[in-house]
Structures are given as C-alpha cells and as structure tokens.
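With one protein chain removed, the remaining protein chains of the complex are shown where they sit.
Chain IDs A and B follow the sequence of writing; residue 1 opens each chain.
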Amino acid sequence: MMLIECPVCKEKRPELEFRYAGEAHIARPEDPDALSDQEWAKYLFIRSNPRGTHFERWVHAHGCAKFFNAVRDTVTDKFVMTYKCGEARPSPEQIAERQS
Amino acid sequence: MRYSVRSLFANALSGHKNWPEQWPDATPKKSYDVIIVGAGGHGLGAAYYLASKYGVTNVAVIEKGWLGGGNTGRNTTIIRSNYLYDESARLYDHAVDLWDGLSQELNYNVMFSKRGVLMLAHNVHDVQSFQRHIHANRLNGVDNQWLTPEQSKEFCPPLDISSQKRYPVMGGALQKRAGVARHDSVAWGYARAAAQLGVDIIQNCAVTGIKRDANGAVEGVETEKGFIAAKKIGVSAAGNSSIIMNMAGLDFPLESYPLQALVSEPVKPIFPCVVMSNSVHAYISQSDKGELVIGAGTDQYLSYSQRGALHIIEHTLAAICEIFPIFKRMRMLRSWGGAVDVTPDRSCILGKTPVQGLYVNCGWGTGGFKATPGAADLLAYTIAKDEPHPINAPFTLERFTTGRLIDEAAAAAVAH
C-alpha cells in the first residue's frame, strides 16, 4: 500500500485514506457550449495515460477531504511530489530535481 | 508437423527429439502488407485469421516482450457472452462460437472447457439486473438462465446459500456454454498456426514510432530492430495501446489500471464451474491442475507496474471466504498483476482510426480474454476489408464524441 503525502494535512498517510480522482490539470471549459463535439469529447474522455510521469488528482477522503494534485511515476508507482489544487503544474526541472 | 495421435506416439518412441519449433523466431523483413503490434492472443489471432480467412499472409506480429506475456497470460480465463446490450452480446457470442472448435481449427488444444459461468445475485437490484440480462439474452439467442439459490448450490456445491449472510445468495444467472480455457495455449496455438501460414512473429522488438506519409497515412513502424514498412498497421497492445496510438499522433480515451489475480495450491477437484460475484468482487474457478484461480479487483490508480496492493488481495479473499467458507483454509500460492486498458464506457474500441491504415483493438478492460478469437477475427476482417464488420461497427472511437456509448457496467450500476 502506497504512502501518500497530503499537502493539506502535511502528513504521509496510507493509500486507504485516499481516493484516486483521475488525471489532473484538465480544466472544465469556461463555456462548454462554445466547444465542438470533438473538443467536448476530448475534455470528457481523452486522457494522456503515460508510461512515466503522470499528473493526477487524489482526494484525502478519510482525512481532510481535500482534493490535491500529485506527480507520480506510473511505471514505478512512486510519488514524486504532491501539491495543492490551484498550484501550477510542476515543471520538468522541478520534477527532475525531486527525483534526483 | 501436425499434432495427431500418430505424431505423438512416434515422437514418444524417438525421445521427443524431432518436434519442430512451434513458431520460428523471425527476422523482420523490410516490409509487410500488414503489421500487428502486440503478440497477445488478440494480435496473434488477428494475424492467423488474416492469413487463414482473409488471404493476407505477408503479415508480421511485433512484440516488445515475449508472446502471450501480457494480459493473455495473466488473466483468470473466464469466457462468457451473456452481455446485456445487443452489440456486446453479438460481439462476445461471436467469440464463443469461435472458441468452440478452436482447438481443432488450430490443431492445438486450448482446453476450452464449457463448465458454465454462474453470476451471483446478492440483492434485489442484482436480481432485477440479471433478469434483464436473461430476458435480453434469450431474445438474442444467447444462453443464460436463472437459478434459485438452491439450484445455484446444486450447480456449485461449495456455495454457502444461507440467508443470514451479509451478502446472501439470492440466485444466479448461469450461462452453460461459458467456461474457461488455458490462456497460454491460446497464444501459442495462434502463434503456431499463424507461423505455419507464413506469418512472421518477431519478439523482443519494441515499437518506438509509427511513420506516416505526407497524407497522414501510415508507412510503417520504427522498432528496436529498425524500420519495418507496412501500409496497414493493427494495434492490439492492451495496457500499452494509448502509448502506441500516441506515436501516430492520436490521443485515446484510455486509462491503464493494475489488475491482480491469484491461484491457490492445487487440491483435488472441488469446484466444478466458474462463479462470479460482481457485488463482492469475487471471480473463481478451479484449473485442470487443481488450483483455485481467483480474480481480484483493480487498484484505483493508473499504473503500468503490473503490481498491485495487498489490500486488494485481502478484500478479494475475504469475499471468497464469505461466499465459500470451506475455502478459508486454502492457501494462496501466487499472486500477480497486469495492466488493463479501460475506456470510459468499459467497452472495447475495435475498428478503424482517424489515421489511414491504422486499426485498433483496445480498451477491453478486465474482460479481454473471453473475446480473444472474436476480437482477433474482427480486427483481421477490418484490416483486410478496410471497413468494420457489422459486429464491431458499433465499437468505434467516434462513439465518445457522438455519445453512443455501450455501457454495460452503468446498466448494472447500483443505486436507489
């Protein structure tokens, strides 16, 4: 079971306290009606599903109940970092620094 | 060499020294008419049907690891077709039709065992949902019947049907011609049969890119062993499908999740059928070797690690012990993980793509094994004719844009 650092509680807690909530940084369009069907389908369903660095959302369901973002490697399953919702997506440099 | 009583006898007498390779290790040619990416059951089967049914023999199957080493060799081998929607029922029933007789067709015993799959209902909602399936299946010509708790127990004696349980057995839906097969043999049988028809099987050769011409049509694949040309490429790469599609510039509605399974130590025959319980997440059968083969649930997060968490196993075995208390003393021998590719409606994508010459077969989630011959045949058809067969026509990528989803799981969802 993975240990996950909740950036709100600032504690590493077992995965059972958390719920995975899909890919991060997919913002809901401001004006959905302005989107073509293809664009809307992309927002709804298209996911990057990478081997390696993945930006994803978790919610500390049995803790503070806050959603937050994480960078995790999908091949090793290791968390690189977690950060609060609304904070910018970490740059490749920041990620590399954390990984080293 | 054809497998027969005679060849088996002759080889036994000569110390089994004369069996030929079941499939040769091919060196890639410069070009093929069709390249299949992914040598699982689906991909190898597609190559076999291209060569055997659709007259395309200049075919290569390219595999980054060893053939059959992905989900084909990691699943719990359940085969059934009692799906709700017409589209799904036709797709899976096509597969079951092909399963029946596959051993003879391939001259390779894939040990398809029609021992029956019993799906348990644990609450009124399950009962309603299964009744709906049974009615739909009956009118679609798919066998599926309702069993009372007592009939369920008669069909599967280890079942505990006492009404006092947290999840009592309120009955079950039985598909009699459903069952299991020997997973590795399916990959090997297709590989051997395809190779005999001239298909090149190229293992340990990861695809690193898909080359497209000025018009966007595919020209071939870049691989660890160099460029291989082909005007038609079929991708059948399960958990890695979206990675391959990305190489062609396509984003896909797929996510890959860890799925675990486990076997017990072998014991004498005790479990005559396959039992599935979606409500408590338990899927179990006994292999011909005597091991209880048990499917667990997916982990919640995206992963390619082919490794899952212990609490998933704990939950699964708690469910097994709850439904089958006599198995509490059995012992888990081995557990393992795979990566399953899941679409938003949990149905597959099988057909053409927006890229000319690129065909895809992916998104089978936790249920790909049962579809193997059907998916393989339909992928081969689609590639050969450059248009989908009526059976796979509904399973387009476009359905996610138009909204015509085929969502079996939602139809069985619990609420009220």
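Throughout what follows, a contact is a pair of C-beta atoms (placed from the backbone, for glycine too) under 8 Å apart; a residue touches a chain by one contact, two chains touch by 3 or more.
Criterion: contacts and distances are computed from a predicted model.
Missing chain, UniProt protein name, picked from "Sarcosine oxidase subunit alpha", "Molybdopterin synthase catalytic subunit", "C-type cytochrome biogenesis protein CcsB" or "ABC transmembrane type-1 domain-containing protein": "Sarcosine oxidase subunit alpha".
Across B:I313, B:I349, B:C362 or B:L379, the single residue that touches the chain missing here is B:I313.
Across the interface with the omitted chain, chain B contributes residues 3-5, 7-9, 12-13, 15-17, 19-25, 65-69, 73, 86, 101, 103-104, 107-114, 122-125, 128-136, 138-141, 160, 166-167, 182, 184-185, 188-189, 203, 264-270, 280, 287-290, 305, 307, 309-310, 313-315, 317-322, 325-336, 344, 399, 401-405, 407, 409-416.
What chain A contributes to its contact with the hidden chain is residues 1-3, 14, 19, 21, 27-28, 31-33, 35, 37, 40-41, 44, 57, 59, 61, 65-67, 76-77, 85-86.
Criterion: only the chains that are shown with their structure count from here on.
Distance from the chain A centre to the chain B centre is 30 Å, each centre being the mean of its Cα atoms. Chain A meets chain B in the complex at residues 1-2, 15-16, 19-20, 22-23, 37-38, 40-42, 44-51, 54, 56, 72, 74-77. Residue ranges on chain B touching chain A, taken from their complex, read 240, 242-243, 251-256, 300-305, 307, 309-311, 341, 343-344, 400-402.
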